[in-house]
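Every protein chain of the complex appears in place save one, which is left out.
Entry: chain A
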């Protein structure tokens, strides 16, 4: 312990150097692991980390407005723990949580701190497993080598494998298929971009197709049910970033076929359904979804009609930049180019680790491809290309604000705005409507801004009366005026009015700092 603490970790071949960063498109590895662990029902994660590193709890409670306590506990590393060694404390915290809440599984999550300390977390887990009634597992992710998305993908696969192997050992692994065609939906998770709404939409789609949903993982799933996964006829992985490893494992071990076509946009949704049809028929189902696809496309979904409408005609040839994760950026590029006739001048992804796939998907639909997680490079590209609209992440929205270009948000990193109260899926046929709205509103918002600029706004009256009112008989001292200016803009007018009212009532002609504060005390101005 002592020797390790004082030194840095051994060279491992990584030669990336310190870099100046202002923005991250994907979180660190432990966020991915925690997203998986806390998506499951009755699974608890223990982080071995210094105070404050469990901000995942804040994100889940705040961004997702989660009602339940996030099942993540930080086993706090402080100076004392560093001096004494961490094993005792981590093991205690695992067994304590096991007693307190009887989780089915406790996942010990490596952090940047535990990685640097080079702690033998597997040993901690083995020790804790001796006393714990539930299962204890060490998430197998290298905190410095993989990001949130890769770690999430790996952790899900690891948990699935753990429970399938456990069931197999116990001879408790049902492998016969369900009577009716059925599907596992893999990759729905907490803090995912519109995941909850997408999941509802996918379940609806499967129900329309007469397919039973066998399991949805990890969101809301019980680890006890993971052994049922092989009973489904096929796996559906809607997001490329989360679930592919699990699907590949299930394919290798159980020969389960997988559909990894994201049903986003009218064309891709149809392609996804046709792939499902092919897989089911190969297993003897005899289904024909062509009529369903045609009906949905032409009569139910409004998106195909929108493409033919005069509104969309006006978007023809308009320039757009698309940037996001692989799933959403690729799908959006295809929708804009194929379904709306919009000219995608640049399509980009921050999923550098999976760049080849992205290039293969979008190359024929755009002028340029950008693979980067440097927000500066994307900002520069947008400034250079001057598109009429951007479809990107919160960062591109911010860039768009600076450059006065409207931006529709289509991908993580997630923001509280990605957890709307109303129903906003991106996938399936309702998803096509939502995306059409997003596209239309983004472009027209840009046009409105343009018109406002030309005509100087709708309400020209307000422009004239803005600022210091001309009829004010009161004299603000420089200091008081400066303090007033520090009051946030949206309440400044009210504070000013109340302060002046206060001064008038007392027959004061000058508003000094003292008067300003006295007014605040008196009337709560």
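Basically, contacts are C-beta pairs under 8 Å (C-beta built on N, C-alpha and C of every residue); 3 or more make two chains touch, one makes a residue touch a chain; residues count from 1.
As a working rule, contacts and distances are computed from a predicted model.
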| item | value |
| --- | --- |
| Omitted chain (choose from "Tryptophan synthase beta chain", "Light-independent protochlorophyllide reductase subunit N", "Protocatechuate 3,4-dioxygenase subunit alpha" or "C-type cytochrome") - UniProt protein name | "Light-independent protochlorophyllide reductase subunit N" |
| Contacting the left-out chain in the complete assembly, out of A:87, A:111, A:129 or A:214 | A:111 |
| Option touching the unshown chain, where A:243, A:387 or A:413 are the choices | A:413 |
| Absent-chain contact - pick from A:129, A:214, A:333 or A:394 | A:394 |
| Residues of chain A in contact with the chain not shown | 5-6, 8-12, 14-24, 27-28, 30-31, 49-55, 57-63, 65-70, 73-79, 82, 93, 100-101, 111-113, 116-117, 144-145, 147, 394-395, 398, 413, 479, 483, 486-487, 513-514, 517, 520-522, 524 |
